[in-house]
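One protein chain is absent from this view; the other protein chains keep their places.
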Amino acid sequence: MTTVVFILFSLMVLGGGLMVVTASNIVHAAGALILSLFGVACLYVLLNAGFLAAVQVLVYIGAIAILIIFTVMLIRREGEDRLSFNSMWSGVLVIAVLAFVGLILILNQVWPLGMEGGAPDMNLDPTVQLGRMLLDPAGYVLPFEVASILLLSAMIGAIVIAREKRKE
Amino acid sequence: MDDFRVADLFTSIGRLWTNWLVDLGVSDPWILFINSLIGAILIVVIPVTIVVFTIMGERKIIGRFQDRLGPNRVGPFGFLQTVPDVVKLLTKEIITPDHVDKVMYHIAPMMSVVAVLLIWAVIPFAPNVIGADLDIGVIYFVAVASFGTLAVLFAGWSSNNKYALVAAFRAVAQLISYEVPLVLSLLVPVLLASSMSMQTIVETQRQGWFVILAPISMLIFFISSTAEIGRSPFDLLEADSEIVAGYNIEYSGMKFAMFFLGEWIHAFTICALTATLFFGGWLGPFVTQVPALGVVYFFLKMFILYFVQVWIRTTMPRLRIDHLLNFNWKFLVPLALANLMVMSLVTRLLNPIEGPAADPVVQGAVFFGANLVLVVAALMIVGGVARRARQAQEAQRFRAVASGVQG
Partner (left out) sequence: MVPLSWYLVVAAALFCIGLFGVLARRNAIAILMSIELMLNAVNINLVAFWRYQSPNQPIGMAFAVFVFVVAAAEVAVGLALIISIYRRRKHIIVEDMDLLKW
């Protein structure tokens, strides 16, 4: 049962990803990105990371995807020539396929692709542990604070870069 | 039939049904699947049924506020008015304009309704009656609310209509702006209950409803949610006199009905959420002995809050878009942030890590007092700013008049 659900969600993720890289209409690509990100959130639920699934929907779909769609809708391409790939796309396809095959071969050495293997049991409250660890001085409070400064600087930077120049 | 208690009605019915399935020889995964399916169907059916009555109630109440009767022809006192309305919308011709983006045009109204119905999965009706007791219930609600924003964007873009697009941008600007104080005010019940699960938040309110401990959060949550649905006084999004009725211009018939259905269901959904998070949900007298009474208390609180919301809708004028955004960024967000900081400070002072926690009554009084101080400080600051702005304006006018007199 879990296998069927996993295959369904994986198809959603990979199918959405394929549409993102091949759609010529950028708005359709953005819609496919939303589908793919939602599939990833469902995979997190399968992995017992419920908090991450909710944060994924909230941050990626609720903020990043909306930002991307806003920008896409504000930008009009002059003379749409409908070509979505650039001149080297066949070479890149070969590289991507080779990379995938290489990764699978390396993975197979350490974690074989068979059917056996299950997840170990866990004490069922990862969210509380995550919260404690993020604020623990012996834990991750420093990256937490640095991340907030990073977000602040990104916000200020984006506002400054995208502002229209005032006619002095 | 040995342990069927009428007092625990819904859980007993559920147990009877599961036992019958087990007796039929159905295997465990299938039982889980069937029960989940039935639960999902119920969660969809309940709000859609309630919305029929709330539409009617709202029209009669608005009528009485405006000193008229409201619909009173169809059925006794006009209570069956929704039926011919629905029949009219269902039988309208389904027109799909020519150059729309087919996939997004058809998906947008569905996403709008689904985003609202998904919220009902985490609302507790009674001590053991809840769709899914997620331990991340509050974040789930916020995450699902952002789906509705996407639906508005898709609707505006796919209509292939400049006015729909501009209206959709304004709508999304309002919606994402008001998400910030919403999330910040939602953090306070989470803080007070030390858990994000809705059922735990309701259980923690046995010692005192959170509306007494955190009234500012309740107000901010209510106001932000009203802005999130796009309802008066924030109904710039779909008012008839604004940019040719907003992002759903090109929609007609059943799709248009789905947008409006989504908005009406959202209206009492946030009342249900306010009742759960701040007013004690299914708590009330005798609810430990008779758990089925929890449902009654819950719906009673929800309808009282809905009446308050309809009251606000009929009496307040519409806010302009720049007033709306100023109100959000310059008043609500700083207030919500200050509220969160004050509440965490007071919580930590009253419940120290080592040492005994304070008496519940004392805690309630201190929390309420802290909130009161914050409100008074906020109003004094706003009053000071307004007074200075007014004085600057009068000084300018005085100078203009004086220079006019001289020159």
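Residue numbering begins at 1 within each chain, and the chains themselves are lettered A and B in the order written.
Just so we're on the same page, contacts are C-beta pairs under 8 Å (C-beta built on N, C-alpha and C of every residue); 3 or more make two chains touch, one makes a residue touch a chain.
Everything quoted here is computed from the prediction, not taken from an experiment.
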Item to check | Chains still shown that are in contact with the chain withheld from the display | outcome: A
Checklist entry - In the complete complex, which positions of subunit A touch the hidden chain? => result 2-3, 6, 10, 13-14, 17-18, 20-21, 26, 29-30, 33, 36-37, 40, 43-44, 46-49, 51-52, 55-56, 59-60, 63-64, 67-68, 71-72, 74-75, 77-78, 83-89, 92-93, 95-97, 99-100, 103-104, 107-108, 111-123, 126, 129-130, 133-134, 140, 143, 147, 150-151, 153-155, 157-159, 161-162, 164
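One rule holds for everything that comes next: only the chains that are shown with their structure count from here on.
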Item to check | subunit B partner contacts - residues on subunit A that touch it in the complex | outcome: 1, 27-28, 31, 34, 50-51, 54-55, 57-58, 61-63, 65-66, 69-70, 73, 125, 127
Checklist entry - Which residues, counting only subunit B, touch subunit A once they are in their complex? => result 29, 101, 103-104, 134-136, 139-140, 142-144, 146-147, 149-150, 153-154, 157, 165, 169, 172, 176, 179, 196
